[in-house]
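Here it is, the structure, as structure tokens.
Heads up, one of the protein chains got dropped from this complex, but the rest are sitting where they should.
Each chain gets a letter, A and B, in the order it is written, and its residues are counted from 1.
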Amino acid sequence: MLQKLFKFKGGIKPAHHKAESQGAPIAIAPLPGRLVIPLSQSAGEAAQPVVAVGDRVLKGQFIGRAEGWLSSAVHASTSGTVVAVEPRLMPHPSGLATLSVVIEPDGEDRWLPLQAPDYKNMSPKAVLQYLQDAGVVGMGGAGFPSHAKMQNSTVLEDLVINGAECEPYITCDDRLMRERAGEIVAGSRVIRDLLQVKRVLIGIEDNKPEAIAAMREAVEAMGETTFSVVVVPTLYPAGGIKQLIRVLTGKEIPVDKRSTDLGIQCFNVATALSVWRALNLGEPVVNRIVTLTGNVEQAGNWEVLIGTPMNELLALARPKADTDGIIMGGPMMGISVPAFDVPVIKASNCLIARSPALFPPPPPEMPCIRCGACARVCPQELQPFELYWWSRARQFDKAQAYNLASCIECGCCAYVCPANIPLVQYFRFSKGEIRAAAKEQKMADSAKARFEFKQFRAEREKAEKAEKLARAAAAQAAKLAAERDTPPGGESDTAVYAADAKQAVIAAAVERARLQRAETDSRDA
Amino acid sequence: MPIAPPISSPYLHAETSVRRIMNQVMLALLPGIVVYTALIGLALIVQVLLACCFALIFEGLFQKLRGRSLASLQDGSALVTACLIALTFPPLSPWWLTVLGVFFAIVVAKQLYGGLGQNPFNPAMIAFAVCIVAFPALMSQWPAQGLHLPFSQQMEVIFGFSPRIDALTAATPLDAIKTALKMDSFTGSIQDLLKSQSLYGTFAGRGWEWVTTAYLVGGLFLIFRRVITWQTPVAFLGSMTVISLICWLIDPARFSDPLFHLFSGGAMLGAFFIATDPVSGCTTPAGKLIFGGGAGLLAYLIRVFGGFPDGIAFSILIMNICAPLIDVYTQPAIFAMQQGGKKKERDHA
Partner (left out) sequence: MEILIAIAVMALGALTLGAALGYAAIRFKVEGDLITGKVEAILPQTQCGQCGFAGCKPYAEAIVRGEAEINLCPPGGDEGAKKLADLLGREFKPVSGGGDGEAVKPRLTAIIREAECIGCTLCIQACPVDAIVGAARQMHTVIETLCTGCELCVKPCPVECIDMVSVPETLATWKYAYPIIPIKSAERAHDVPNNVGAMNDTQSSHRKVA
């Protein structure tokens, strides 16, 4: 079946660097000495720990409960003992520590007894709940909880399975499609049935002929007529969700809409596989395929337990002596990890050993000459140099007016910039400031509302009190009129007495507190 | 092994730099310089070198004075400006006129506005405009056709050891037409006039037509190498063709044909090398069309009806003023904007 393809504007063609790692089959990485499993591995809220130090856990056992709908569960990747539940560094550009569960493996790698759910007879809501509990998140790098993407309220037409893998160096999806095409197609079928879409489009860049062949074979073996494997031209960022949807369907997703608003949903091939494993085997996400490449002797793809420290993993590829860092993800959109021993997480599709020779430090930034090279390669058809001017001048409202929000941070602009301006970082900076300002505004609005309500309440109480006093005074006057002989003053004596009593209570409490603090202090000393 | 400081992605960078772009522009100027030198003599090379040396000196001096790094000397932008000045000034101008032009371009038009990327006007055109207003006589002294001074004599003229030679005061073909147009007694036709003055070559000013053809070749090279985009030069030459064609059709005796205009004066140089200056020009595709079109039209009007021999410098400077506004109003639609995306209201204040 010939599929009409569309084009997106812009895009770049950096050197692929896929040959290094795409040759060898996926190997299974050995058990590491320690596993550090961060509890915030997906977009949305971090999971809440449900294990304590000293607990014995089995592989696949629940260790973090999803917190709210936009969150995903976390599981033990192997059997062993929980030795710590504490903040640890995670692969995040902030270099911040997040609550993590540290497990010392017992070497047995013993699974929890797995039970596949009867998902065909379960309600869609229950299936989504199951996927959330199985910790299924987007494996392409973004880590968005998958169940949240399957809750469709609109009628969908197309399901896009993203096997484009457009970033240089990364080959994990390529190997996965070559070796586990059947499971990917089966997983896609499950998603198709859940979303009730008419058509499944599997988009693969034309630089992966073996993967294309394997996927086509798997689709044919399944006898699925609604599936088509579509070969898309190799052009970065063809694997960006908006660009891939554009290429496959001709539809363009605006920044203020979701793809489902246009009848399309999109999943990565590795995510489809996780869905299949969760529903057909009852297996939660405890491992993933990671490409090890870059400044190494032997690049390749490994099946890795989530939580494996990156230095232990990278050692398998024998990094060269001048390795000075690790990039997680691709070289266009990945992040420099803050330390060598941060763990592999669900979104870690690729580890690239950095070296000054392979990734030279950025040359000094020069003034923008408005050459427009960035605008010509921007797949979102933005004017990055305009966004740069406004971001640099911290004029965020202007940056927004020039559609900063539409930027997908693909890095094409910075790649071609002759002045070496770190454009993407300027945009990330601006976006962060805008997001923070919006949050602050929201907080200020709520503070204002509460302040006004408090004032209103105070007014009301005052009015009520005044009314009460007036009534009491009236009653008093009536009483006085009735009993002229009674000497005045009794009333106020009681009031004074009451005030004294209150003072005394506070004084007593203050004294108690002082004693208590003194006691604490002396204990501390 | 210590971990390298984290930087923001992307970690890859294309083989490109400002210097590379400027080098390509200079490469594209080379055919023009070669043909021009063949026509005029080595004096042109001397002027180019003179301009380049002083451009670097002024740039370095003012970068230093402004407390900036001298690394910007390597970006080549000052050299491109210098070359344009040498090519637009009369080739036998006295040396101090060239240096003065370079001073205005580099110091006043560029450094005082904040250096590379900050200048609202094209520096070379500021130099030309200042000099032609301040020294109209010197800036109009083009060597007469067929005047082949030996190199030593050219040097004497440039460096002021020898009195100015009368032959230098010859007018360019453009000038000749204008002078003729302004004479009420003029009754013949432009063509006769040009031919009688033996200024006319195959399709434009004699000899000069080949220099401008060489500029055209260089300009096409720049488009081919994607250093510049097609919009500005096409709009520039297009609008000049249209307006000159209209005038020519109305009165062929008084107005010369489009071909003559395209290959005379600084039209080709202006269209491909000056109007395309990204810093002072428009950036949006539609803006470039307006910018180029406006510059071409104004250049024709100034060179035919105005008081100066050629209109390229003033037309481009006028369009430079308008460029930011044109850009604001010609922002292209972004991805998905046609397909139901909300167009954000842009504040034009």
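Methods note: contacts are C-beta pairs under 8 Å (C-beta built on N, C-alpha and C of every residue); 3 or more make two chains touch, one makes a residue touch a chain.
Everything numeric here is computed off the predicted structure, so don't read it as measured data.
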Response to the item:
Of B:L49, B:A71, B:I246 or B:A333, the residue touching the omitted chain is B:A71
Discussion item. Out of A:P233, A:G250 or A:G432, which residue would touch the omitted chain in the full complex?
Written reply: A:G432
Fill in: Which residue of B:P10, B:P31 or B:G117 touches the chain not shown here
B:G117
Worksheet, complete the sentence: Missing-chain contact among A:R65, A:H92 or A:R199 belongs to A:H92
Discussion item. Considering the complete complex, identify which of A:A315, A:A357 or A:A393 is in touch with the unshown chain.
Written reply: A:A393
Discussion item. Suppose we count only contacts with the excluded chain; which residues of chain A make the list?
Written reply: 40, 46, 92-94, 96, 98, 361-365, 389, 392-395, 420, 422, 425-426, 428-429, 431-433, 435-436, 440, 443-448, 450-455, 506, 509-510, 512-514, 516-517
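The definition used in the following text is that only the chains that are shown with their structure count from here on.
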Worksheet item: Which part of chain B faces chain A closely enough to touch in the complex?
Response: 1-14, 16-18, 20-21, 69, 71-72, 75, 77, 115-118, 226, 229, 278-279, 283-284, 331-342, 344-347
Worksheet entry | chain B contact footprint on chain A (complex, rising order) | 8-9, 12, 14, 93, 95, 168, 242, 246, 251-257, 321, 323-327, 329, 331-340, 354, 356, 359, 361-364, 366-373, 375-376, 379-383, 385-386, 397-398, 400-403, 406, 409, 411, 414-420, 422, 424-425, 428
